[in-house]
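I have a structure here, written as structure tokens, and I will follow up with some questions on it.
Showing subunit A:
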Amino acid sequence: MLLSVNGVRKVFGSAVVLDDLSLQVDEHQVVALIGASGSGKSTLLRCVNLLEQVDDGVIILDGREITDPRVDPDEVRRRIGMVFQSYNLFPHMTVLDNITLAPTRVHKRSIADARESASDWLSRVGLADKADSYPDRLSGGQQQRVAIVRALVNNPRLLLLDEVTSALDPELVGEVLTMIRELKAEGMTMVLATHEMGFARQVADRVVFLDGGRVLESGPPAQVLGSPVQPRTRQFLARIIEAGRL
Partner candidate 1 sequence: MLRRHTIAALSSAAVILAAVAACAPADETSPSATASASASANPCPPGGLPTRIPGKLTIGTDTPAYPPWFVDNKPDNGKGFESAVAYNVAERLGYPAANVTWTKVPFNNAIAPGPKSYDLDINQFSITDERKQAVDFSSPYYLVRQTVITTKGSKADGATTIAGLKNAKLGAQVGTTSLQAINELIKPAPKAQVFNSNDDAKTALQNGTVDGLVVDLPTAFYMTGAELDDGVIVGQLPQVGVPEQFGIVLDKNSPLTDCVSDAVDQLRQDGTLAVLEKTWLAGTNGAPELQ
Partner candidate 2 sequence: MSDGLPAPSDIQRGRIAYRRRRAIRSVLLAAASTAMLGTVLVLAVTGSPGWDRVRRSFFDPQIARESFPAVLEGLWLNIRMLVACAVLALALGLLIAVLRTLSGPVFFPVRAMATVYTYAFRGVPLIIVIYLFAFGIPGLRLRGTPGVLVLGGAALVVTYGAYLAEVFRAGIESVHPSQLAAARSLGLTYRQTMRHVVLPQAVRRVAPPLLNDTVALQKDVGLVSLAGPIDAVRAAQIATAENFNYTPYIVAAVLFVLLALPLIAVTDWVTLRAARRQNAGL
């Protein structure tokens, strides 16, 4: 088991955003988090990445507890990659510099070595010609793909994707989803929060429905998305179907 979230609680002011939440992710597994806004998907990912401190509960990565206050969060984050919905790339640096920043500064690789890895990845995703461009010259889909490459070049154990296609124009979503599908084929362990139900069905090993900060339903995509057990899951999916996204 690569990641184990046990009884995590997170409170913002008087709002309980994560309420005794537990979740297990095995290596090479892809878990899709679905749920309404405010259900805690983003907060959960941020807690796993130690961008937020949990108010209770334990998170274990690779057999070691990362919620222990004595643990160095920077060290943990070196092993996890995270991509956000928007404003990922650093606008004042070229694509290549964006990707090589962490390998050189954090993982202490040489510039030449980092550049080589970066170029390899960019070629693999068909963006080699954008290496010296600034982010404002890339389309939204290209930016997100570069952001994923930037996370991957550090060989993370786990990749967290927080609604990475939600801010994209519809015709650009496909290229990002294709890339994620390829990553799954290569065995990357991923937890992704998403609204793309069709995609979740194709790619996820498990779909987890969050409601009010708890795991309400969890299981294979065919079951959770096709014949959900909980009434609230059914309600949620009905609204999604209405919006034409399933």
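Keep in mind how these were chosen: all candidates are chains of the complex that A comes from, given by their letters.
By our rule, a residue touches a chain if its C-beta (ideal position, glycine included) is under 8 Å from a C-beta of that chain, and two chains touch if they have at least 3 such contacts; residues count from 1.
It should be emphasised that the depicted structure is a prediction, and the values quoted were computed from it without experimental measurement.
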Subject >> Neighbour of subunit A by the touch rule, complex-wide, chosen among 1 or 2 >> reply: 2
Original post:
Which positions of subunit A touch candidate 2 when the two form their complex?
Top reply: 46, 49, 51, 73-75, 77-78, 80-82, 84-92, 101-102, 105-107, 134-136, 138, 140, 143-144, 147, 150-151, 154, 167-168
